[in-house]
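Omission of a single protein chain aside, the complex is shown with its protein chains in their original locations.
Read from first to last, the chains carry the letters A and B; within each, the first residue is number 1.
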Amino acid sequence: MKPRRFDYVRPDSAEEAVAVLAEYGDAASVLAGGQSLMAMLNLRVAEPAVLVDIARLKELDYIRVANGKVEVGAAVTQNQLKDWPELGGRLPLLAAALPFVGHFQTRNRGTVCGSIAHADPSSEIPLVLAALGGEVVLRSQRGTRVLAAADFQRGVMTTARAPDELIVAARFPTQWTRGVAFREVARRHGDFAIIAVAACVEDRNTLRIGIGGVADRPAVQHAPISVAADAKDMFEKLAQELEGYDDLHASARLRRDLLRRVGPVVVEEALRCAA
Amino acid sequence: MRRVNKDERTRISFTLNGRAVSGEAESRMLLTDFLRHVIGATGTHVGCEHGVCGCCTVLIDGVAARSCLTLAVQAEGRAVTTVEGLAAPDGALNALQQAFQRHHALQCGFCTPGILMSFTDYLARNPHPTEDEIRDVLSGHLCRCTGYAGIVAAVRAVSAGNSKQPS
Partner (left out) sequence: MNVRSQSSGDFLSQALGIPLVRKEDPALLSGRGRYADDLPVASGTLHAHVIRSPHAHAKILKIDAAAALALPGVAAVITGEDVRQLTDPFLIALKAPVHQWSLAVEQVRYVGEAVALVVAESRYVAEDAAELVQVDYDPMEAVTDPLAACDKSAPLLHPACKTNEISVRKFAYGDTAAAFAAADRVIALTVDYPRLSFTPMECYVVVAEYRPHDGSYDVLANFQGPFSTHPVMAKALRVPGTRLRLRIPPDSGGSFGIKLSVSPYVVLAAIAAKITGRPVKWVEDRAEHLAAASSGPNRITRIEAAATLDGRILGLRLDQLEDYGAFLRAPMPGPLYRMQGSVTGAYDIPNVEVTNRIVLTNKMPASLIRGFGGPQLYLAIERLVQRIAVELGLDHLDVIRRNLIPAEKFPYRTAAGALYDSGDYARAVATAIGDGRLDDLKRRRDTARAAGKLYGIGFAAVVEPGMSNMGYLSTLLTADARERAGPKNGAVSMATVNIDPLGGVSVSADVTVQGQGHQTVLSQIVADRLGLDPADIKVTLELDTAKDAWSIAAGTYSCRFSPGTAVAAHIAATRIRGRLAGIAANQLNVLPDDIEFADGQVRSRSNPDNALPFGRVAGTAHWSPVMLPDGMAPGLSETGVWSPPELEPPTSDDRINTSLTYGFIFDMCGVEVDPVTFSVRVDRYVSMHDAGTLLNPLIADGQVHGAFAQGIAAALYEEFVYDENGNFLSGSFADYLVPTVSEIPPLEILHQETPSPLTPLGAKGMAEGNCMSTPACIANAVADALGVKDVSLPLTPLRLHALMAGKP
């Protein structure tokens, strides 16, 4: 279980990084925390010609608040964000979800943006980003563009990132802090979720619900609070729409049944939290 | 910009347990292999090479990390701490190691170095963890021998000892 050969480059700036990406295109892989990519290299299921190591880029190692959003740079680890003192106040939903992301040891290296880039349909950070209507900031030699989470994640481990683009940051909106809840069902603590449900109250009238692990990407639903009284029906409908999929640990049917059961619990928790 | 081409061997240097070390490796060499087979520091163990079991956990600049998911070249210029760095130079075990012995927190001992390194990091951040916090950190490791009971007891004991010392 040893990686194939590859060129390794460690640029000194994001500018250099995007220059390397421009040169190699999809033959390059960006290495940040490496918690997924390195395992794939060891298993020889990934074969990049060049690895672009951005973990040391100071300019991407920041958490800042601007324009009603928390912007997290691409070198920020999951634990850095988890331990950020303002997280609970500004992004309580993300604060609720981060403890479910891998383990202490993997969060020490795994980055927030890396998780978003990896785009596993059951992973927590992309789910929260989608549920909150966040954004992904992409930079290339062609310029910088900002994509809504819903436009960024396209399917199972598939995103809208062009081969020459570097994810430089993710932005999490901070306006919904009143009533949040997050739950997931996983086989073991720290495993990828079989299903995950996130909910937050937008205002007096509406609720946002994010669902991970059931479709090929996070599903987001806006609902009037009034439906929460009958969340069962809503999740029944969602379960049918999203269908679910089979894997070793869960069938599509089990995923739907879990959603039917866990969903209303999460909505109730969010409403209780808001009250 | 640091660059190592795929067909090239490069010299990699960092500090290991406070001492400068260096050796030659390809860009693809894992930090586990570099530590064990280039430097000869075999205390760090390899259990899965896909980041799940935690046997290979070391500190990189004081932060616990899977060395099987780290390239040797990524450690360049860093301070790496491994299990060999825990005991005093005369071999005297530190408080965490002593607690592991006292609470029978190891049997075959293969997973133990990684667990010690995780708690070396964690207890430095949080000297008085709750049992839930201890279990949360320990859940990043697989141990097949102990059923984990002794490990939890050992870390709890160290944490209690921490609280007795003046802060």
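Descriptive notes on the structure:
As a convention for this text, a contact is a pair of C-beta atoms (placed from the backbone, for glycine too) under 8 Å apart; a residue touches a chain by one contact, two chains touch by 3 or more.
Bear in mind that the values here come from a model prediction, so they are computed numbers and not experimental data.
Shown chains touched by the hidden one, complex as a whole: A, B. Contact with the chain that does not appear here is found for just one residue of B:A65, B:V80, B:C111 or B:V158, B:C111.
For the options B:Q97, B:T120 or B:S159, the residue in contact with the chain missing from this view is B:Q97. Looking at B:M1, B:A124 or B:A149, the residue that reaches the missing chain in the full complex is B:A149.
Remark: the residues of subunit B touching the chain excluded from display are 26, 28-29, 36, 41-50, 52-53, 55, 82-84, 86-87, 91, 93, 97, 100-104, 106-113, 116, 135-136, 138-152.
Residues touching the missing chain, restricted to subunit A, are 1-5, 43-44, 185, 187-192, 194, 248-251, 253-254, 257-258, 261-262, 265 (touch as defined at the top).
Here is the rule we use: only the chains that are shown with their structure count from here on.
If you check the complex, the residues on subunit A that touch subunit B are 1-12, 16, 31, 34-35, 38-39, 41-43, 49, 51, 53, 55, 99, 102-106, 108-109, 188-190. Residues 1-7, 26-28, 30, 33, 49-51, 54, 57, 63-66, 68-71, 73-74, 118, 121-122, 136-137, 139-141 of subunit B are the ones that touch subunit A when the two sit in their complex.
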